[in-house]
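To start, the structure itself, in structure tokens.
Only one protein chain is missing from this complex, and each of the others stays in its spot.
Let's look at subunit A:
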Amino acid sequence: MRSPPIPEMATQEVQLSETLAHLKTESDTLKGKLEEERAKLHDVELHQVAEKVEGLGQFVMKTRRTLKGHGNKVLCMDWCKDKRRIVSSSQDGKVIVWDAFTTNKEHAVTMPCTWVMACAYAPSGCAVACGGLDNKCSVYPLSLDKNENLAAKKKSVAMHTNYLSACSFTNSDMQILTSSGDGTCALWDVESGQLLQSFHGHAADVLCLDLAPSETGNTFVSGGCDKKANVWDMRSGQCIQSFETHESDINNSSEADREVAIYSKESIIFGVSSVDFSLSGRLLFGGYNDYTINVWDVLKGTRVSILFGHENRVSTLRVSPDGTAFCTGSWDHTLRTWA
């Protein structure tokens, strides 16, 4: 005789799937409402508002410096506030600090892991942060003594339960913001290594983050494999706003309040890995998987230039702090500065 299923377990299962179904319905209803609200307010596109704005002239931008030295794909780079030094990290496990004017290497650190996916320069210029497959973000104070072993002074700050995808110092050397394959972002105190705030809301790996530019800025945006870009309040840990796209993973994010223009052109079929705005926000630079950089006029929504030079995917792109140049890193093992 077949024994019946244990009543309690069966009831629990039924209850759970009813609860899940109920939650799904509630979620769908709320999403529908959000869509409605947003559609009501979407009365115009940016390029329409900018119709009378003068178009931009011809652009003559080219590679000014090529930084060679990494033994494998360059994954990330960041500018120092002095507008001339650059830190870069690579699949080869190395983090290098360069003088972008002279192309000299000033410091080099070998990380205990390969795939150093994230690196950042401290605002003071006295330290760099980096991490990747080691699931950590470590800070290395930069020494004036070229012979000093940087690895000896390394400080482990952040610990995630999966790879580190991005890191950024906040307004000071004292705090670091990180994003991870574990689906979270977190704010850390550098000195103590203490977790100050964690940010939950992404349903999958978080791939990138960007802080709002203002001095008093308390918000940042993160993008993830769940196709969402979330805007966060750093003080409360709250997600203030969430944007969903129908494209695939969000590999790079830049602080802009609202999706008001989509920069696309039929002839572009390759994904963009990295983006950054020029100082005023008029230009948007995108580094692509087809080895090029596309330059967009943000107000008009049109492409103004394509730049060639890299011999493999462009993986990282940042405009310099004073907006005089931008730097790209590539899977071709090099970095290039353009102006």
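In this section, a contact is a pair of C-beta atoms (placed from the backbone, for glycine too) under 8 Å apart; a residue touches a chain by one contact, two chains touch by 3 or more; residues count from 1.
FYI, contacts and distances are computed from a predicted model.
The protein name that UniProt records for the chain not on display, among "Transport inhibitor response 1-like protein", "GATC amidotransferase", "Globin domain-containing protein" or "Guanine nucleotide-binding protein subunit gamma", is "Guanine nucleotide-binding protein subunit gamma". Per the touch definition above, the residue from A:T11, A:T110, A:N171 or A:S198 contacting the chain not shown is A:S198.
Only one residue from A:T170, A:T316 or A:T337 touches the chain missing from this view: A:T337. From the set A:L299, A:L317 or A:L335, the residue in touch with the chain omitted from the display is A:L299, counting the whole complex.
Take subunit A: the residues that touch the chain left off the picture are 16, 19-20, 23-24, 26-27, 30-31, 33-34, 37-38, 41-46, 48-50, 53, 56, 60-61, 64-65, 83-84, 100-101, 160-162, 182-184, 186, 195, 197-198, 200-204, 237-242, 256-258, 260, 278-283, 298-299, 319, 322-326, 337, 339.
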